Structure formats: C-alpha cells, structure tokens
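Heads up, one of the protein chains got dropped from this complex, but the rest are sitting where they should.
On to chain A.
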Amino acid sequence: MKKKNALTVGLSVALLTSGLLAGCGSNGDNTSNSGNANTAANDTSNSGSADSSNNGSTATGDLYKDHLDISIAYMDIGTVIKDGQTDDMLKLIEDKFNVTIKPVNESWGDYGDRTKLWAASGQLPDAFFTDATSGDLFNQWVEQGIIKPLPDDMSKYPSLKQYTDLPDVKGAAASDGKNYFIPRMLASRNELPNDRGILIRKDWMDELGLKDPTTYDELKTVLKTLGEKKHVIPLTTSSIDWTSDSVFHNLAPAMQWWQKIDGQWKPGWMTDAFADVVAHERDLYQSGILDKDFSVPNMDAGAKFNQGKAAALVNTVKNMAYDVPNWQKENPGVKYIDAVKILPPIPAADGNNYLYGYYDYWSGTMFNGSLSDEKQDRILAVFDWLASPEGQKTVRYGLQGVDWEPNGDMVTNKHAEEKDFDLAKKYPSSSLFNGLSIWSDGKRYVEGYGPSEVEQTQKYLDEVEAQQLQTGQKAPVNWVVNAYAGSLNTGGGDVQGLVTKLVMGKEDIKEALKKFADEQMGLGLQDAIDKVNEKFKDEN
C-alpha cells in the first residue's frame, strides 16, 4: 500500500515537473524550422520535382538540382499555404524552383513585434517581410549580422535589379554600402495620387446641390452642410497623419519628409507649413467636422462611412475596389460608384495640385543573416520570377492556358465575364504571391474592364489617377535625401501622438512642436540633422 502511494506521488510529481519544463522548450511551431532548417533543407533529395507537371513553366533542369525548404514570413501566409490544400499556383512555383515553402505566419497587427522577437531569439525565417528597411533598428541588425545583404552582383535577377538600381533604393543602402532588402515596389514611382484621399457621398452632394470645393473654406462648408442636413459625422478618419496627407498635402508634404528650409534640411514636422497643417486639423476638429473619435482605438472609420453614419472618409482611396463587398453588404442594391466618389484635392496657394508621393516602394523582404548563399540565390530566383511579366501575369490572372491565354504582351483573361470569379478562392496562394516580391510592376496586362462592380470601380479609379497624374505636379520631396535621412535615429519620439494631442487640445501648436523638437535634439535628432546637412548641403 505504502509502495503504491509512493509510486503515485512519484509519478504525479514527474508528470507535473515534465509538464512545467515542456513549457520552456522550443515552441514547436513552424517558426522553429527557420535558421536550423538552413542545413537540413539541403540534405533533402529531389523529391517533389521529379514528376513536375510544369504547367507551361520552364523545366527545373540542373539549375535547381537540390531541393530546398525555404521558410518565409508574410502576412497570413499560414492561412493560404496549408497542408492538404490543393493549389496549382503554389505547385507550379514550388516545382519550377524545386523548393518547398514553409510558411511562418504573422498578421498585419503583429508583424513588427514578431520580427523583433524572432531576431532576439535567433528564429528569423529565411526570408521575411519588414517595413523597417531603414532606421535605427535596421542599422543595428546590419552591424550585428542579423540580416544578410543582397549579392553585390544582381544581374542574375534582372527583374529585381531594375528596382534595386533605383536611386531611392540605392540611397537606402546601409552604412557598409550594401543593400539588405528587396524593395516591394508600388504601382507608380514617387507619385501616388490615389494612395491618400477623401471619399465622399456623391449622391448626397447631388441631392443637396453641392459643388466640389476648390478652397479650404468651401471644403468646410460642403462637409458641414452634409453633416447638418444628413445628421451624420461630416468627415471621419482613424489616422491623423493620413488626414494630413489626404486633406492638406498641398499645404505641406507628409510630416516625415525632410525639407530644405532656409538652406537647412530638417524633418517635415519641424517646418512652419506643418504647424499650419495641424492648425487646420484642429480647426476641423473644433468646428465639429472631423470625427471626435478619430483617435479612439479600434474605431472603424470605413464601417461608419459604409453604414451611412459619415458623409466623407479619409482613406487609401485606391483600395475602393476592395471595399465594394463591404459597401454592398451595408447598402444592397446601391452601386458603390453611383453613391461615392473621390473628392478632387484642394489646390495649393499657387494653384497647383502636388501629388502625394512616397518612395518607389513600401516595405521589403530581408534575409536571415545565417542564410546560405545557395538558399538566398534560390529565394531571389523565385522573387525575380514573381516580379517578371510572366510572374505578374500568373499572380494576377492565374495559370497560362488554364485561366488566360497570351495576347501579345497582354493576356486574354478567360474569367473576364464571370461576375463572381475570385482568383484567391481558386488559388489561395495567389493572395500571397501577388504581394510577396513586389506590390505591382505598374503595368496592366488586360484590355478593357469586366462588367463586375469591382472592375467598374477599378475603371473609375484608373481614370481619376490618370487625370491627376496629367494635371498634378510631383510632390516637392527629394527622395534620395529622404532615403538617407530615414536611416538615421531622430530621437524616437512619437510625433503622431503629439499631433493627435495638439489637434484635440488647446496648446500653442508651434510652441509645443518646438518643445518636442528640443527634447528630440538631445536624444539623437541634432546628430541626424547635422549628418543630412553635411551630406546633402548642395542638394535641393
């Protein structure tokens, strides 16, 4: 009996203790295959490529003889690449390059946190998404060998080389002169008229006989009238810096862009023009036009607009086409582009409209510092193909011969007339591949637009963009200077938080911005200003 008791106690203790210690072990999820997988993957034989059906792709041949496992971290990759999920697009790419993609999941809400944790725990995947392509953290990682530079000679990857050779990408090189990321290219270079803007209820404006405003006062009147007559919030937003860029980009370019004022380079938020932007925003807030809850966490401004609770919305207007389903859910039977339009921007004092601008890219792909050259080469080959016209056609329209047929440089989309066709449903991995290497090469591969509401919305968007590109001026921003300035530590203060506070408060705006700048000077900003002015004193 006594022995039995001792055995029970002993076993329970062993079980509890091992349970406790199990918590300390490796997390066992797919992130653990990163890093360590580097060597293991090379041993794997040619499996998976031998019976490659190829589907119109080039044969793997000797070029990609060894099968490799590559771990990639990207937003929601775990939901589009899953065991047991048939996906011919994924198969095509994996067969073509003789690789198996090991997904390492992250989301739009946590990718920054996760990347830092992986870096700190030595678990970075082979290749990973990051928007920290410059700045203090980036420099630390370069210095400490956490990330691997791109090869000096990128000519093996012509589709990527055309992008890594661009001046503002080269300008973002690390202090050792090397480039550490593949830039995720945006559709148009440095000019993104539809990236920031205001969506407004066109039907309500027509009903009330309101015309497009051409001055700030007129804008206020239009929004106020809509708010009062329709009993709604006149203008809603969930981001104050988006508001600065969308409503007031003709007063001052975005707050982060360095400007040369009186012969001296400094961050945009330190200029008088930016203080003016904040004053205008405070005016909108205090006169009841700007949504009082704009800073509230998790406030869904888009939903408020779609539900008819707001007359206008500060938004990434180029995403209109993606918003169609949300609109339809809230407003069945009402066509999106019949009810909503992009409000033309209020011109600058000189009568011009300066287009919203950005670098040629947003975010990039980086490589684990311990990655072998062979593996990096294979990943670059995949990315190069994804950025090529053939790859772009595949990720946007599906497989050649199955979903589209070539038509010169263009494609004839076999699903063009299918109203409800969804490429992401047919090939879940398409929603990964269409942003993995680049966002877009800026080309359109089909002629005309389909009958679906999404296609019709895209047509409207393209028309607005074409018109703005024709009539607008380039943003007055020097992208090379900014690429360098963006890589420097400027103190780490929260400008956006300060602006939010100023818009909602009563403090003297210029004084508060100056006080903030003074504190940042001692924390690194002064050094950054000195460096930029020294390097670019003759630039404008």
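Brief remarks follow.
In this section, a residue touches a chain if its C-beta (ideal position, glycine included) is under 8 Å from a C-beta of that chain, and two chains touch if they have at least 3 such contacts; residues count from 1.
The definition used in the following text is that contacts and distances are computed from a predicted model.
The protein name that UniProt records for the chain not on display, among "Putative aldouronate transport system permease protein", "ATP synthase subunit b", "Sarcosine oxidase subunit gamma" or "Glucose 1-dehydrogenase", is "Putative aldouronate transport system permease protein". When the full complex is taken into account, the listed residue touching the unshown chain is A:140, out of A:140, A:352 or A:467. For the chain left out of this panel, the touching residue among A:177, A:209 or A:522 is A:522. Contact with the undisplayed chain is limited, among A:113, A:405, A:463 or A:530, to A:113.
The residue touching the chain not shown here, chosen from A:175, A:298 or A:540, is A:298.
For chain A, the residues in touch with the chain missing from this view are 5-6, 9-10, 12-13, 16-17, 20-21, 23-24, 112-113, 116, 119-120, 131-132, 134-138, 140-141, 144-146, 233, 291-293, 295-299, 304, 309, 369, 489, 492-494, 496-498, 500-501, 503-505, 519, 522-523.
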